[in-house]
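One protein chain is absent from this view; the other protein chains keep their places.
What follows is subunit A.
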Amino acid sequence: MEEPSKKEELCPNLLDLIPKDIECVFNIDGDKQRSHGSSDEKKLELRLSPPGDDHRWSTIHNPKIQRDESLPSLWYHYSTTQSNFSNQHQQKQQPPPPKFSFLQYQKGPAVAMESSQPCSRRMVDLRNAEKKAFAINPANNTAAANSSQKRAAAAAPPVVGWPPIRSFRKNIASSCSLGKSSLGPQCTITSEIANGKPGKNLRKGLLVKINMEAVPIGRKIDLNAYDNYERLSAAIDELFRGLLAAQRDSSAGGNKEKPEEKTVITGLCDGSGEYTLVYEDHEGDRMLVGDVPWHMFVPNVKRLRVLKTSKLFTLNLDVVKVRSRVGLYDPLKIFSVGGLLTGDVSLFQKILAALITGAIAITIANPTDLVKV
């Protein structure tokens, strides 16, 4: 069809691998529409040959594996009937790689060729073929390779969930760093045991649930894998960044091919960002994260929530109410007495002052409550 001519000369190399056994053509409605010539639509076409008359690719499937020989292997080939045929390049037939949480990596073929290991001519041809036939963005390969090489050389940001260790073992890492400095009879672990309180949190993977506003599915995060608020903040950012961007996309109602730029979630613990981290302790109280030292925070946290800082005001309103009530009470009491502070203020005046300060407080803090019926 619109294949570049390069593919023609590469076919023989790849064909070396393909035993010419099972051939069948398997079309679904994509073919019909193609014959109608409708354009600007991506079609799914199931064929055992690539588009074009002269190329016959039999299945690459190894017949030895095939238990049921009547079941055809499937080869499908994205074909597009966009009107700009002349611009058909190999990579345009593939969907552009969306930027999601995994790191895009195109380094393989480029680096392999730089390797000092000897490789057969066929392998070189194969890599060429592979590069052009299968690779998604061959033009960007080298550029990506260089940049990703540099990236790998520099201190890469930790990948979420790597290395693959069970949560039991993650603990050993954190308790080891504790134990390293205090290996000996007077270590904190022994004293805890002696007090009858086993070092629970040191052993268990301290997984707490964390929910983010507007994200329906919660996650779990292991607090023992971090030892300060900054690392926790970074990990939460990693966890939710992709999800948040996806939520924005879907709520914007777009079937966007290219998702929006993911914004970094910062300032979770100091109130400066768009989101703030809040935790619930075992008594059910909600508190801002970051106020207490880390080692006091970890044993008390039951659950984490990431809320929008603007919405946090509704939580803080109670605080405002209390503060304004308390703060305003005395001055109002004095005002109602009329500036004369002779003797005790009467009960009636105290009650009046209290009522007025309460009314002022609720008007400032939560005016919607007043209009509620």
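By our rule, contacts are C-beta pairs under 8 Å (C-beta built on N, C-alpha and C of every residue); 3 or more make two chains touch, one makes a residue touch a chain; residues count from 1.
As a convention for this text, contacts and distances are computed from a predicted model.
Not every chain of the complex appears here, and the one that does not is recorded in UniProt as "PFU domain-containing protein", selected from "PFU domain-containing protein", "ATP synthase subunit delta', mitochondrial", "Integrator complex subunit 9" or "Translation initiation factor eIF2B subunit beta". Not every partner is drawn; the one left out touches subunit A at residues 42, 44, 46, 59-62, 64-68, 71, 73-76, 94-95, 97-98, 100-109, 111-112, 114-117, 119, 123, 126-127, 130-131, 134-136, 152, 155-156, 158-159, 161-170, 172-173, 175-177, 179-180, 183-185, 187, 189-190, 193, 198-200, 203-205, 207, 216-217, 219-220, 222, 225, 243, 246-247, 249-250, 255-257.
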